[in-house]
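With one protein chain held back, the other chains of the complex are shown just where they sit.
Per-chain numbering from 1; labels A and B assigned in written order.
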Amino acid sequence: MERSLARIALFAALIAALGFVPKIDMGFGVPITAQTLGVMLCGTVLGARSGALAVLLFMALALLGLPILAGGRNGFAALASPSVGFFLGFPVAAFVTGWLMTWSKQVSTVATFNAAVFGGIVTLYLFGIPGIAAKAGLSLTEAFWSAMVFVPGDVIKAAVAALVTTALARARPGLVAGAKEPASAQF
Amino acid sequence: MESGIHLQDVSLTLQGKPVLAGITLHLTEPRIGLIGRNGSGKTSLLRLIAGLVAPTSGSLRVEGARPSDRKAMLGALGILFQNPDHQILFPTVIEELAFGLIQQGIPKPQALTRARAALAAEGRAHWENAPTHSLSQGQRQYLCLLSVLLMQPRWLLLDEPFAALDLPTQARLRRRLDALPQRLVTISHAPEAVQACQRVLWLEEGRLRADGAPDQVLPEFGAEMARRGAVDADTDL
């Protein structure tokens, strides 16, 4: 119980801390930072439920006005900008990533990469693209192509998430949820 | 009510590694020292007494309460971790102080009032809204001590309380601890720190190597440490 709560809170802080790592901004208000990497890691390390809760907690603090989103923005800035869909899709992305982790018996680099790609990229973009279309006044097709700019960066992040998760599973056996998120995972 | 801390043939195995073995103790003295080399199991023993890990075998009572009885344990015993950063849970000093009281069932407004009063009594009223991470190491440790003392436990477990402090801060903390009415169990790897205790326990590889008055235990401990230091100590650093 305490552990589950502590992991959720610490990983919410982790998403924010990774957002402070220097980044490059490629336009359309969706900076390339390690932040979405944090979201992927919530899913791959904490599992679906705790991972999604960690992301929700992070979003809550951003909406209280803390400038913890990439580029020093807060939740309101995210809601007002074309990256709104990505912001709102974060918890779903973490959940899907965590859920896909349960498909393989153990934490492997390939399985984790796949989970991060489908959860942290495919699922996230399903939310992100309509957001770009709505906020920038573009058609869905235009929004889709503009979002493709970020795919290479995100694929790299999925690979990093996979490497980090498997390394963590080796360094701290039992602390990486991976295939078996503890049944006690709750807020 | 049964008094003191009872351990009956307690063993602890962590991830297949025996960390503590066959420990039987009845602790009642007001000042108890716990010494031993790095990795000898001192911290593990303290965590076990505090109910933070369950023994693999054997049984344990603190003032008659089982460690799983968290409510009774909160009033019976407080623990100060070696690293205050592992203990401080809140962004501001006042929240950190009030938390333990709220946990003991005191309504939040009263808890805040009492925490404020405690700070004022220590001449630290200006700390109230200070961010905990901006305090110095000594101040953070002091905050941990105040938080635990506010809960008024009968026992206080201290894990190397002096290790990270400069000499003046050490002296201040020592005076403060000496004046406490609580029973203290203090871990140290330095014999001087437990010289004034009524009883000293010496742990070696998870077993009780010696248990008695400081005059009996400390000379032998000092000799053994000197002998090991002279031999090839880095093989098991």
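Everything below uses one rule, namely that a contact is a pair of C-beta atoms (placed from the backbone, for glycine too) under 8 Å apart; a residue touches a chain by one contact, two chains touch by 3 or more.
FYI, contacts and distances are computed from a predicted model.
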| What is the protein name, per UniProt, of the chain that does not appear here: "Spermidine/putrescine transport system permease protein PotC", "Energy-coupling factor transporter transmembrane protein EcfT", "Sarcosine oxidase subunit delta" or "Formate dehydrogenase"? | "Energy-coupling factor transporter transmembrane protein EcfT"
| field | Shown chains touched by the chain that is not drawn here | value | A, B
| Of the residues listed, B:26, B:66, B:86 or B:126, which one is in contact with the missing chain? | B:86
| task | Provide the residue numbers of subunit B that touch the chain removed from this figure. | result | 47, 50-52, 70-71, 74, 78-79, 81, 83, 85-91, 95, 99-100, 103-104, 131-133, 147, 151
| request: Name every residue on subunit A in touch with the hidden partner chain. | output: 1-3, 5-14, 16-18, 20-21, 25, 27-29, 34, 37, 41, 45, 57-58, 60-61, 63-68, 71-74, 76-77, 79-82, 135-138, 142, 160, 163-164, 167-168, 171-172, 175-176, 187
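One rule holds in what follows: only the chains that are shown with their structure count from here on.
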| remark: subunit A to subunit B, mean C-alpha position gap in Å, rounds to 39
